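Quick one: the structure is below, questions incoming.
In this view, the complex is presented without one of its protein chains, the others remaining in place.
Chain lettering (A and B) follows the sequence in which the chains are written, and residue indices restart at 1 in each chain.
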Amino acid sequence: MNKLKPLIDVLSATILNGPPGWEDREVRGVFASDLISDILVSDGEETLLLTSLLSDQVLRTADVIGAVAVVLVNRRHIPAALTKAATKQGLPLFSAPLSKFNACVRLGPLMEMA
Amino acid sequence: MKASELKFPGLECIRPSEPEISGGYTSDLLSDVMANLKEGDALITIQAHKNTIAVAALMGASAVIFCHGRVVSPDVLEAAAKENISVFVSTGNQFNTTCAFAKALGE
Partner (left out) sequence: MSPVQQPEEDISLRIQELAGNLKIRDVMTRHVFAVTRTCTMRDVQTIMKNNAISGIPVVDSNHVVGMVSVHDIMSAFEQDWMADAVADHMTTGVRTLSEEQPLSFAMSAFSKFPYRRFPVVNRKNELVGMVTLRNINVALIQELSRQLATMETEGGRVTPPASSDSCIFYRTYRLARYDFESGGKASAELREQLRVRGVAPKTIRRAAVACYELEINIIAHSHGGTLTLYIDRDCVRITANDFGPGIPDVEQAMTEGYSTANDWIRSQGFGAGMGLPNTKRLSDEFAIQSGVDMGTMIKSIVNLNTSEELSDESK
């Protein structure tokens, strides 16, 4: 099982919301999707969610499936409301400069090792 | 890499086509695909409908890989044939399909 910190590091992601102790949260799997419907069908526990969606619904969905954290890929400008909502929810939120493809490729070896 | 050479566990080629696969792009948002997919990329997605093929063709994608073992309907295959795009189905999700794809491609 991986801790969240090294995964965020390998993505060179910036922290939008990092509630105390986020570094040590444990990640069992990674799920990458831009469709809420798809995320809702996922079965994994303690998931790190990669997505390029920027709606509030992403955070609600993450909450509903009990995701450990959300990484927004592909993006530079994140709506302030989104960060605010994540803070309110206590959900770790990050922004990565990578495409979802490259983010998966970078996380792959780490997840395989675990 | 030719479509016939792309192999990893859980991947099935339903319709091979000639264009070489040179990279990959993983997305379910067609607007994102239109903005970022590079020519020769294989599009890894769960959106198994005709619009996906139309956008992939527009951007010069070499192949589409549908994740979650999606059943591909005949009209999607027909459109892919017309546009000369390879069609694959992977039983994995986008994350592990992307990882396996990148490995197979030697990235």
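Criterion: a residue touches a chain if its C-beta (ideal position, glycine included) is under 8 Å from a C-beta of that chain, and two chains touch if they have at least 3 such contacts.
Computed from a predicted structure; not experimentally measured.
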**Message:** Considering the complete complex, identify which of A:Lys5, A:Arg25, A:Arg60 or A:Arg106 is in touch with the unshown chain.
**Reply:** A:Arg60
**Request:** Would you mind spotting which of B:Ile46, B:Met59, B:Ile85 or B:Ala102 touches the chain that isn't drawn?
**Result:** B:Ile46
**In chain A, positions touching the absent partner** = 34-38, 40-41, 45, 53, 55-58, 60-61, 63-66
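Operating definition for what follows: only the chains that are shown with their structure count from here on.
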**chain A-chain B separation of Cα centroids, rounded to whole Å** = 24
**Message:** Touching residues of chain B toward chain A in the complex: what are they?
**Reply:** 24-29, 32, 36, 44, 46-47, 68, 93-96, 98-99, 102-103, 107
**Item:** Interface residues, chain A side, partner chain B - complex
**Value:** 29-35, 38, 41-42, 50, 52-53, 74, 99-101, 104-105, 107-108, 111-112
